[in-house]
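Before I ask anything, let me first share the structure, which is written out below as structure tokens.
Yeah, one chain of the complex is gone here, protein chain that is, but the others are all in their spots.
Moving on, here comes subunit A:
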Amino acid sequence: MSVVIRPAPEAAPPRWRPAAPPTARFALRRVGQALLVVVATFVLAFLLLHALPGDAIVARYASPELGLTPEQLEALRVAYGADQPWWVQLGLSAGGFLTGDLGTSLQSGAEVSTLIAASLPPTLALAGLGFALAAVLAVGIAAAATFAGTEWLRRAFRSLPPLFVSIPVFWIGIVLLQVVSFRLGLIPVINASPAEALVLPVVTIAIPIAAPLAQVLIRAIDDTLAEPFVIVARARGAGPAWLLGREVARNALLPTLTIAGVLFGELIAGAVVTETVFARSGLGRLTADAVATRDIPVLQAVVVISAVAFVVINLAVDLLAPAIDPRLRKEVRA
């Protein structure tokens, strides 16, 4: 039995800028910033969408095969309020959002809230499971890259994240489909059960998320392993598993958590591609369709939801950081 001396937390100087202390004022300021980000996103998205050539009325009704006259098109534009100047439309749209009315889709006429409600659950399932799998993969890769038996193996695992990060999502999806579904016939894509239908998309979306996670984790583990307290622990006979579980994991968690918050954006982008490739319904597919048809109310809602989710997750990460790392708490009291 070796006795391990637990080093004092202060002994390890933080290698990244620690999150600010979680005082009430700090939390308020972060919430204020978050709100500002959401509002700016809303306005910017609106302006960008309006700058594109063609609008929803054009996309839906001006196709030559429908043969509508310019007068009929103008009448439709008036009926949909698309003839108003952009600032009036922006005001109406913003007012609607503030009162909880997301408007109706210009393409299908369905309530935007209904469309969102229908497409959110499948995307949440995809993103949630995808993230969970990415976390498992990242930990696995990082552990193997650090503790695998031979130098050669460790190096092989270390080269996985750069490889994963450079493969486009759609390519992963198509290759998985070709091999697993079409060649081997293991999982059907068409008329699959809900569980079967999730397997390949979850793997597809997890790989590009796992890569940066693993990279940060490997780096953090390397850094931690070089710390004096770890060297001491090793000298006292601690094995790799003990080191990883008791000493390294906690220290490597914070940077990983920070990068995980940022990676949420990757999940949203991944959902657009994954849902299109795998013919799944969801927020990503809704977004892709709305972009193609200039369906501004739907896009505005998607943008706001994504911005809110992104901001909330990062806010939560910032506020959680001190709970995970006692060093940050200490600094408050100091």
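Simple rule for what comes next: contacts are C-beta pairs under 8 Å (C-beta built on N, C-alpha and C of every residue); 3 or more make two chains touch, one makes a residue touch a chain; residues count from 1.
We adopt the following convention: contacts and distances are computed from a predicted model.
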Chain left out of the displayed complex - its UniProt protein name, from "TIGR04028 family ABC transporter substrate-binding protein", "BolA protein family transcriptional regulator", "NADH-quinone oxidoreductase subunit J" or "Outer membrane lipid asymmetry maintenance protein MlaD": "TIGR04028 family ABC transporter substrate-binding protein"
Hidden partner chain, touching residue among A:28, A:47 or A:75: A:75
Residue in contact with the excluded chain [from A:174, A:199, A:238 or A:305]: A:174
Hidden partner chain, residues of subunit A it touches: 52-56, 58-68, 72, 75-76, 79, 104, 107-110, 115, 118, 174, 177-178, 181-183, 185, 188-191, 276-281, 285-286, 289, 291-294
